[in-house]
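Showing just some of the chains, left in place.
By written order: A, B and C. Residues from 1 in each chain.
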Amino acid sequence: GDAPARGPVVLAPASMQEALGEVAGAWAAQGNAPPVLSFAGTQVQARQLAQGAPADVIVTADEEWMDWLETRALIEPASRRTVAANGLALVSVKAFGPDDTIASRLLALGDGRLALADPQSVPAGRYARAALENMGLWDAVAARVVPAENVRAALALVESGEAALGIVYRTDAEASPRVASMTFDFRDVPEIYYPAALVAGAAHPRRQAFLDFLSTPAAQEILATYRFVPVEQAP
Amino acid sequence: MFFEIAIDMAVDDHAFTLDFSSDAKLTALVGPSGVGKTSSLNAIAGLLRPRSGRIVVDGQVLFDSAGGVDLPPEKRRAGYVFQDARLFPHKRVAANLAYGERLAPAGASIVTRDEVARLLEISHLLDRLPATLSGGEARRVAIGRALLCAPRFLLLDEPLASLDEDRAETLLTLMERLRDELSLPMLLVSHSSAEVHRLAGRVVKLA
Amino acid sequence: MSLTAAEWTIVALSLKVSVVAVLVTLPVSYGLAWLIARRRFPGRMLLDALVHLPLVLPPVVTGWLLLILLGRGGAIGGWLYDTFGITLVFNWTGAAVAAGVMALPLMVRAMRLSIEAVDRRLVGAARTLGATPLRAFLTITLPLSLPGIAAGAMLGFARSLGEFGATITFAANIEGETRTLPLAIYSQLQVPGSEDAVARLAVIAIVLSLGALLASEWLVRRSQGARAHVL
């Protein structure tokens, strides 16, 4: 039929908004109708889908929520794929010296605070906690942890000097001009993947095309410029 | 009969009865402060529901607990001059005067707006808001408002209090004229025996 | 400071959502305020409590409840969709619904205070002058409670302009459809180093509310009676 004026409706995590915005631009530049993007917390969007919100594609900030959607038959399981990955970084307004390690800085925290996204609930916080546990540091710093609403709020606490240190996504750390950062060794960190899938029952004719576009080298290159880790995967 | 009234009222724990018939066009209601004069007028106007009884004015049954009649205030068409002026504070004097006039049935008016303005000497106040009126000015406007709503009878709660003697005299003359020319039944509450003796064909004493 | 096209879109959408939310909620709030202020009926306290709910629940929960009720899968939302083909989720009407619901308790309270302050004897006076209960209400109670209506509209408008949690949960964050000022600010806050853009948007929000404030003050002053001059 005719090419629709509106592209597919895409739900994506707030932390991807700049990167996906540019990806959408590249897709539109190929003559496609621009997708309708909505950015919010993953949990919000999962619940929106559960209530019949008319979306076509969803990208989540962790696998757990995608599993939740899948068990409720809210996505098409066959379409599920990973479109990006991320890392963690320790951030501070104080520069890192040549001898500093993540462990040394964390153990020198004293009565300073460590800002994280809420490790009980927010994915970034859970990843940070797992990494610290893997490194055997969690018990040493647990009492100094300040749980924030999301990664960006944690970063703001560090930027404003309220927290001496913070653990955030690598993408956020590198985009902030006000903090120095040190990336965690990927072996200590759980796999931080951004899965994407088609929404069950969605009807937009171009939804599969957009989902596939996310995995193309063109899209992956854009994501990489925003410091996401590209994912090798055939469309 | 102009007034046939036999009612039993209560406000909170105070109870009164009012029981009289009068074929005088102007009946005065007198009695000491707090005896229930204002409450009686409220009951006749339809603002206070009697516990029981019957109110007939000029042959029309306004209230009859036995017969299940209880006309709402707007159907009773009393021209009520309240003891306080009770003007609408958000409306200018002209709009206060026009309020009832606009709702009156066509052709039922008993005085014209010009006549009211002239007799009550309120022409210079038409643009003012009630908060800026003196005590006597507010009362004159309240009288005008009641006269202009084409009432079938008048309830006057100390209408001449706080009016100077010249103006009181003008109003007494007007009331006599309404009484005699229009046969408008009137119920007057007054503490001035001079006023009562001059106007009233019948005096009902409450005690 | 001149606005970019994207900022204009956001401002226009925010104004549309807030104005519609306030206009639609206004009569509803006034009716509720009047019921609670003037009528005694069983369930009055319950109604009063219900009206306050959007204030006391975290906005995200209100948004979630709206989603459950008004989403396509919800009782009311499903009916709306099946009968009229109307969807509230993901478009500006949904944002207006969320804003209106969040503004409701503030509007009802302000109006109720003003209605309760109206001297009921004035209503009696109007009745003796021939006014039906409805007319007495329209000509006496309604205009005399105008300060509360203006205050309520102002509060409601400001709350609508600032509403975030319920909107993003219920109506999502779609550019040109539901991305109002607060959602745009939230989105910008997610972008590290975007303080300037955030500050610009915040200034716009402040200017808009200042305008609304001045308008409501002016409205009340214009329509209010002069006060007696005596202390």
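Quick note on the criterion: a residue touches a chain if its C-beta (ideal position, glycine included) is under 8 Å from a C-beta of that chain, and two chains touch if they have at least 3 such contacts.
In this text the structure is predicted, and so the values were computed from the model without any measurement.
**Student:** Report the copy number of every chain type across the entire complex, expressed with the labels provided.
**Tutor:** A x1, B x2, C x2
Here is the rule we use: only the chains that are shown with their structure count from here on.
**Student:** Applying the touch definition from the top, give me the chains sitting in contact with each of subunit A and subunit B.
**Tutor:** Chains touching both subunit A and subunit B: C.
**Student:** Measuring from the mean of all protein Cα atoms shown, which chain centre lies nearest?
**Tutor:** Of all chains shown, the one whose C-alpha centre lies nearest the global C-alpha mean is C.
**Student:** Compute the distance, rounded to whole Å, between the mean C-alpha positions of subunit A and subunit B.
**Tutor:** 79
**Student:** Can you give the whole-Å distance between the Cα centres of subunit B and subunit C?
**Tutor:** Between these chains, centre-to-centre, one finds 44 Å.
**Student:** Can you check how far apart subunit A and subunit C are, centre to centre, with Cα atoms defining each centre and the answer in Å?
**Tutor:** Spacing between the chain centres: roughly 35 Å.
**Student:** Enumerate the contact residues on subunit C facing subunit B in the complex.
**Tutor:** Interface residues on subunit C, with respect to subunit B: 121-122, 124-133, 135, 139-140, 143-144, 223-229.
**Student:** So in the complex, which bits of subunit A are touching subunit C?
**Tutor:** Per the touch definition, subunit A meets subunit C at residues 9, 11, 14-15, 17-18, 36-40, 44-45, 47-48, 50-55, 150, 152, 155-156, 172, 175-178.
**Student:** In the complex formed with subunit A, which residues of subunit C make contact?
**Tutor:** Residues 60, 64, 67-68, 71-74, 77-78, 87, 89-90, 168-169, 172-175, 177-178, 186-187, 189-193 of subunit C touch subunit A in their complex.
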